[in-house]
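The complex is shown incomplete by one protein chain, all other protein chains being positioned as in the whole.
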Amino acid sequence: MDRRLFLAGTAAIVVLPLGPAAATPDAMAEAIKKVIGEATPIEGRMKLDVPPLVENGSTVPLTVSVESPMTEADHVKAIHVFNEKNPQPNVFSARLGPRNGKAMVGTRIKLGDSQRIVAIAETSDGKFWSVGADVIVTLAACLEESP
Amino acid sequence: MRRRLLVVGLGLVFVATYAAAQVGSQSGADKRRSGYRDMGEALQKMQDDDTANPGMLFVQLGSQLWAKPAGVANKSCADCHGADAASMKGVATRYPAIPAGSDRPLDLEGRINLCRTQHQSADPLPPENLDLLALAAFVAHQSRGLPIAPPADPRLEAFRQQGEEIYRRRQGQLNLSCAICHDDNAGKKLAGIVIPEAHPTGYPIYRLEWQALGSLKRRLRNCMVGIRAEAWPLDAPEYTALELYLMERAKGLKLETPAVRP
Partner (left out) sequence: MSNILVNAPKTAKRGDVVEIKALIMHPMETGFRPGPNGRIIPRNIIERFTATWNGAEIFAMDMSPAIAANPFVSFFAQANESGTVVLRWTGDEGFAAEHRVDITVA
């Protein structure tokens, strides 16, 4: 009895701000195309570190790294991160160069829902690389109606 | 939106995790656990690293405010309590407490506001005001790592009992008590989240859900809203009573301010 009520009640209080139409896998594909043009990214050389299950989508730690000597002749020029379901597909675009010594960038992102994240790297030889990860976002149990 | 509700609905089943391990916990060892231990590794790391813990931005702001003169008296906290705030070490472990010349308990934010009105001739800061939270975080941070040590003042007993009574009372449309979740079902999962034991070890906390620093009152208020109970206004004495009970219940656990919580 208790539990049933609880289920009903708590499910009902999860009121989400209805945002504009969310980004879709298509919107993500389009955003990626803007960056890489007609090139086909190669899967590999990259690592996308993000917890597979996050306790709260509002601050998700994420680290992207690319295997690269980071020399004048052979380095990572840019790292881009995209997502499927936030209102916008772009998360960030970082510009790097040989002065970084190591191609690794960390930040924290917002994820409104469980979804796939994709990172793309551009190397100095004009190639594109990619890696993806699925993240499951659980919802906080005790929210507030208004701040 | 609809899909997310569904996911929540399905997830809202108490899933036993280490509950079985808790059965027969009469062995005498202290089994109480801070909410820190219920978090994933990523969030524990975020809390542990002082240059990655967003709560430390507010501690930094608090240290700036500590040195800034305020009010008609144009005095800073540092003028009376010392620039390095060493005098604040251990203070947060024993609040709420009854200040000299009064008979009502104040929590740390209330005590800071008393200094504003009494000693700085300034207006009290409203609940959840950024400067007040930052000052409280700065003061409580001086006690990080110290065990919670409620004062022995016998006058606090009545308030603490009131707090325990609230804690055990069923309330809200869901007719739940704090104890049903935080004593009887602690360690089990609710919508994918582990129900913590509700120890106030890290306040003010940086709660990811808020994307900001917030007080224990605000956190308690969230749980009241969660069970669809009428939440008291943030300056209601009921919160101080609950805080007193929770601090007694967490006696000996170490302060973590500023903690990170989901």
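Letters are used for the chains, namely A and B, taken in the order the chains are written, and counting of residues starts over at 1 for each.
The rule is simple: contacts are C-beta pairs under 8 Å (C-beta built on N, C-alpha and C of every residue); 3 or more make two chains touch, one makes a residue touch a chain.
Keep in mind the model is a prediction, meaning the values are calculated, not measured.
**Student:** Hey, which of B:P54, B:P151 or B:G172 is the one touching the hidden chain?
**Tutor:** Considering all chains, including the one not shown, the answer is B:P54.
**Student:** Of the residues in chain A, which ones touch the absent chain?
**Tutor:** Chain A touches the missing chain through residues 17, 19-20, 58-61, 63, 70, 83, 86-88, 90-111, 146-147.
**Student:** Identify the residues of chain B touching the omitted chain, counting contacts across the whole complex.
**Tutor:** 50-52, 54, 56-58, 60-61, 64, 211-212
Heads up, the rule we're going with is that only the chains that are shown with their structure count from here on.
**Student:** Could you please specify the touching residues of chain A with respect to chain B in the complex?
**Tutor:** Its residues touching chain B are 2-3, 5-7, 9-11, 13-14, 16, 18, 51, 53-56, 58-59, 61, 113, 138-145, 147.
**Student:** Inside the complex, what are the residues of chain B that reach chain A?
**Tutor:** Result: residues 1, 4-5, 8-9, 11-14, 39-43, 45-46, 54, 173-176, 180, 190-193, 195, 208-211, 218, 221-223, 225-228, 262 of chain B touch chain A.
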